[in-house]
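A single protein chain has been omitted from the complex, and every remaining protein chain is retained in its original position.
Labels run A, B and C following the written order; every chain starts at residue 1.
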Amino acid sequence: MQPDRVLAPFGRRMAPITAREQFGPYVVLRCEDPGGPRPQAGQFYMLQAARRWGGGDGERPFLPRAFSVLRAPPHTDDLHFLVEDVGPGTRRLCELQPRDALLLLGPLGVGFRRPAVGRRAILVGGGVGIAPLAIWQDELATILHDQPSASPLALLGFRDHDHARGSAILSDPLFATDDGSSGHHGFVTELLADQLALEGAVEVYACGPPGMLETVRALCEAHDVPAQLALESGMACGFGACFGCVVATRHGYVRLCVDGPVLDAAELEQVA
Amino acid sequence: MQPDRVLAPFGRRMAPITAREQFGPYVVLRCEDPGGPRPQAGQFYMLQAARRWGGGDGERPFLPRAFSVLRAPPHTDDLHFLVEDVGPGTRRLCELQPRDALLLLGPLGVGFRRPAVGRRAILVGGGVGIAPLAIWQDELATILHDQPSASPLALLGFRDHDHARGSAILSDPLFATDDGSSGHHGFVTELLADQLALEGAVEVYACGPPGMLETVRALCEAHDVPAQLALESGMACGFGACFGCVVATRHGYVRLCVDGPVLDAAELEQVA
Amino acid sequence: MSGLDFCGLALAHRVINASGTFDAIAARRAFGDQVVERFPFAAYVTKTVTLEPRQGNPPPRLWEIAGGLINSIGLPNKGLREFTRSDLPQLAELPAPLIVNVMGSTREHVGELVAAFAAREDVAALELNVSCPNVATGLEFGSDPAELAGLLDHVRPLTDKPLIVKLTPNAGDVAAVARAAEAAGANALSLINTIRGMALAPGSSEPWLGGGTGGVSGPAVRAVALAQVHSVCSAVGVPIIGIGGVQRGSDALDLLHAGTELVAVGTFSG
Partner (left out) sequence: MSGLDFCGLALAHRVINASGTFDAIAARRAFGDQVVERFPFAAYVTKTVTLEPRQGNPPPRLWEIAGGLINSIGLPNKGLREFTRSDLPQLAELPAPLIVNVMGSTREHVGELVAAFAAREDVAALELNVSCPNVATGLEFGSDPAELAGLLDHVRPLTDKPLIVKLTPNAGDVAAVARAAEAAGANALSLINTIRGMALAPGSSEPWLGGGTGGVSGPAVRAVALAQVHSVCSAVGVPIIGIGGVQRGSDALDLLHAGTELVAVGTFSG
C-alpha cells in the first residue's frame, strides 16, 4: 500500500503569490511559476488556494476553478490572473495576499489563433472577460511590431463606473458602461457594430458573458467576419478527463477545456 | 415560507475577539460577550469561527466545538478560552486574531461545586485540561478570601517544557512534565498521590486526558477522598438535544453537556 | 401572516423541526422561556418514542464528516409510559401542534404506540419512523413496499389523527415505498431520514461509532435528499415534508420547489 499514490493530477504545482492589485471590483493576482511551460494567449489554468479551499458558502469551493491567463510577461516566470468575486471560489482567491500560494494546473486548452493576413484584430471584452484579451493584445503587439497600422482595437464593456476601472488593464481601449457612468453609454457590442459598419477586413476576438458573446457571434455572422470566442463552462478536471465541460457545437458536444476555451464562432449555432 | 426561520440555536451570538496570547502551544483567546449570562467555573461554550468554519483537514470542521471557560473576569463582559491545536476545529480557532469573531453558545452544563466544609481544594490539571481550573482557582480565591490557609493547591502536568509554559496561566502551581524537561519529572498524578498521602481532608477537582482522570479517580477512591472530574466527549449540540455526548456512569448513560461536564468521580465505574 | 393547513393542522409557516435533533425540553432548560415565546417551528416533532425505554448505543455516537455528521445515537428514550407522564405535558405547552414520532419492531408494538397517542388530545399527528427492521421478517419496514403496507394496514384503523410516514433513504426505490404508503392510508410522508454511513477509528480497522454504523445527516446529504424528495413528490399525491441538509433559506426553498408542503430542519437546528 502506497498512500502517496493518491495523487492530484500530474503537474499540479504550488505558485507563490508575489503581488495583488485591485482595479475596482477586480483583483489581479501575480504569481511565480518557475517550472511551468509558458502559456499562450487564451489558454487557462485551474487554480485553487493552496490552503483553505472550502468552508465558504455552502461549504464550497471543492473543485479548482478555471482562469484565463491575464498576462505572462516574457523573460519572467510570472503569471497574472484577473479575478472577480462571484462566488465561494473566486471569493477565496480574492482574499489571497502575497506570501499565500496558489495550486495551479496548466497552461490548458487551445488559445487564440492569429488573424488571417490582411485582417485587423478587434478585441471585444465584457467584464472579467477582458482577461484573455490583455495577453492577446501583448502578443499581437509583438507579432505585429512591424505593422503598427494593423495594431488591434480593444473594445471593452462594463457594468458601471467602478467595474470600468478594469479598462486600465488593457492599452488604449474604447469602452462602454451599461449605465453610462463612464465611456459609451450602452453595450460594448454597440461599439463593435459601429466598427463593423466602418471596417470589413477584421477578425474579432471576444470574451465575456454568454449574452454578449451571442451578440458578437450574430453580428460577425451578419457581417461575414471571422470571430474567435473564448467561452466559459463549469469545469472539474480541466484537461479532458471528465467530460463535464461540454458545449454544444454544430458538430455535437465538445469539451471546452481541450477543444477550447477559444472556439470559432462559425462552429456554434448560438452561444447558450 | 419564511426562510429566516431556518435558524441556529437560541442564543448563539457573535463575540468579537479582543486579544490573543500564546503560551507555548496554547492560545488564549479573549472575547467580549456583553449580552450573555456570566459563566460559572467548569461550564463551557460551544465555539466556532464566525467566518470560514470548514475547509480544513477532511473538509472539516462542521460542528461547533466545546471549550471550558478559562476566565470570566468579574465586572467585565470578557470571556477567555484556552485552545490547543489538535485538529481542524482547534486549528481554525488558533488562527483567529483580534477583529475576527467567534460564534458562541453558552454558558452550558454544570460546573464545579464548592468543596465540603473543612476540605481543601486540590486542582489537578493535565495539558489543556488546566482551562476550567483557572477560573475555579479565581472563584475559590473569592469564596475563601477570609480563609487564606484553605487556599487551593494547583497541580499541573504537561508533556514537555514547551507545553509547561501553560503553567503560567494559573497562580502558584506545582507542575510536572512527562519528560522531566521542567518541574517534577513524571505524571501530575504522582504529585497528587504524594499530596493525598500527606493530607486527608481534601476535595479534588481534575480535568485532563482520560488516562490521567482515571488515575485521579482511582487514587481518590483509594483514599476515600471526594473528586469532581471535568470530562470530555464529542458534542454536536451542547444543550441536551442530540444525545450524542453520553458517557457511561453507574446509573447508565448521561449527557455530558447537561449532566456534566463536571461529574462526581463516585458516579463513574471508570473513566473510559 | 396567513397560516396554512397541513393534513388538518393549522400551521403558521412551512418550517418544522426534524425528529431527534431539537429537544424542546432541553432547549427550554438551557435557554429559558424564550424558546416557547419565540418558538421557531410551525409544529414540533418529538424524538422517536418506543414502547419500552431505550438506553441507546454505546459511545462514541458522533463522527464528523465534510458538511455533516454520522450519528449512532440509537434512539434513546424514556419509553411510552414515562414519555407520556413526564414529557408530553411539557411539550403541550409549546405554541405549535405536536407531532409524536414513534417506532417499533413489530406491527403490534407500533399499533400500541399509535393507539396510545390516538387517545391524547395534546397530540396533533403521528409520525411513523419505519427505519427499523421488522423482528419477524428481518426486512426493514421502510425499505420494502409490502412490509410497509402490512404495517399501515395494521395501524391505520387505530387512529383518526394524521399519520405521517417517515421514509428511509436506504431503499432501492423510494418512490415505490412512498406509493405503497399512500395506498395504505398514510396522510403524509416525510423524508429523508439519515443515510447509512460508517467511519473507522483513525488508523484502525475498528468502527469508530459504538453502534458500528450510523446515519449520515447535514449538508452532506442535501443533494441525495433532494433527488429522493423530488422523485417521491412526483410519485404521490399526499403532502410531503422535505428533510435533509437544510441550513440556509435557499436549501428550504429548494425542497419546497421540489414539491414539498413543509420543510424540516435536523442537524442544523441541534
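Quick note on the criterion: contacts are C-beta pairs under 8 Å (C-beta built on N, C-alpha and C of every residue); 3 or more make two chains touch, one makes a residue touch a chain.
Remember, predicted model here, so these are calculated numbers, not experimental data.
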item: Displayed partners of the chain not shown (whole complex); value: A, B, C
item: Given C:V35, C:I70 or C:V130, the one touching the chain that is not displayed; value: C:I70
item: Which of C:R107, C:R179 or C:H230 contacts the chain that the document leaves out; value: C:H230
item: Contact footprint on subunit A, counting only the chain that is left out; value: 1-11, 54, 58-63, 108, 233-237, 239-248, 252-253, 258, 272
item: Touching residues (missing chain, whole complex) on subunit B; value: 54, 58-59
item: Touching residues (missing chain, whole complex) on subunit C; value: 63, 65-68, 70, 140, 143-144, 170-173, 195-200, 202-205, 207, 213, 216, 219-220, 222-224, 226-228, 230, 250, 253-254, 257-258
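One rule holds for everything that comes next: only the chains that are shown with their structure count from here on.
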item: Selected pair, greater C-beta contact count between A-C and B-C; value: B-C
item: Chain of greatest Cα-centre distance to subunit C; value: A
item: Centroid distance [mean C-alpha coordinates] between subunit B and subunit A, Å; value: 53
item: Whole-Å gap between the CA centroids of subunit B and subunit C; value: 35
item: Distance between chain centroids, defined by C-alpha means - subunit A, subunit C (Å); value: 49
item: Touching two or more other chains - residue numbers and ranges from subunit A; value: 54, 59
item: Residues of subunit C whose C-beta touches two or more other chains; value: 66-67, 219, 248
